[in-house]
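As you look at this complex, bear in mind that one protein chain is not there, while each of the others sits in place.
So, chain A:
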């Protein structure tokens, strides 16, 4: 592993908490797969209503980091350190992990609609939480599908199977599904990697609009995507956060040479 204990090998931007609302923050996070340390040195603050991109080569720990944020790594890995969400450390056994995941929603790499109708996909988690009022559910379905910018395409077929949707539409329905439980934070793990360029562009537009209401953290392999979509960027390498700054700065004037190499395409 890269020896980056030397602080000059790393640049992590810190907000002034007096001026900025921090939605999430990680402190001394370490993730182990078995006994292998897979990720460390990533003290990142996520500012409310922004899009933060996590970039880096394969195996750099960015997905591991993302999945730790809503404790999706619970059965897979050991996560040490603090994950503060609205000031509360959610990386503790006594915290209700289901409530964590409701507030910190996740959208995955491959669109994964359930074998249910489009309507059923969106209302499913609500129904499991005891909400059966059809008027409420109808409203949620319409609102979230509009937020995910797919309402016009599916509104006449809400009761057809979600498995029949195209990749782009399915991914938007998955976003709507995540929004239905009213999260604050949306984690996206390479959400566009299985989509064609047109669907990708539409998805990015949707995310730009969603950031008015949500704090968005997105893992992407695509540096152009990070550059045009995000406000802040974290560059990961070999299981560590190397540079965290405003996206513009990361891509135009990176502070760390490794970042420069990566964003200019010299490795990765």
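Observations on the model:
We take it that contacts are C-beta pairs under 8 Å (C-beta built on N, C-alpha and C of every residue); 3 or more make two chains touch, one makes a residue touch a chain; residues count from 1.
In the analysis below, contacts and distances are computed from a predicted model.
The UniProt record for the undisplayed chain lists the protein name "Phosphate transport system permease protein PstA", from the options "Cytochrome b561 bacterial/Ni-hydrogenase domain-containing protein", "Succinate dehydrogenase hydrophobic membrane anchor subunit", "Acetate kinase" or "Phosphate transport system permease protein PstA". Only one residue in the set A:72, A:185 or A:241 touches the chain that does not appear here, and it is A:72. Among the residues A:10, A:47, A:62 or A:177, only A:177 touches the chain that is left out of the figure. Across A:49, A:161 or A:201, the single residue that touches the chain missing here is A:161. The chain omitted from view is touched by exactly one of A:27, A:102, A:208 or A:228, namely A:102. In the full complex, chain A makes contact with the omitted chain through residues 70, 72, 98-102, 105-108, 110, 112, 114-116, 124-125, 128, 157, 160-161, 163-164, 174, 177-178, 181.
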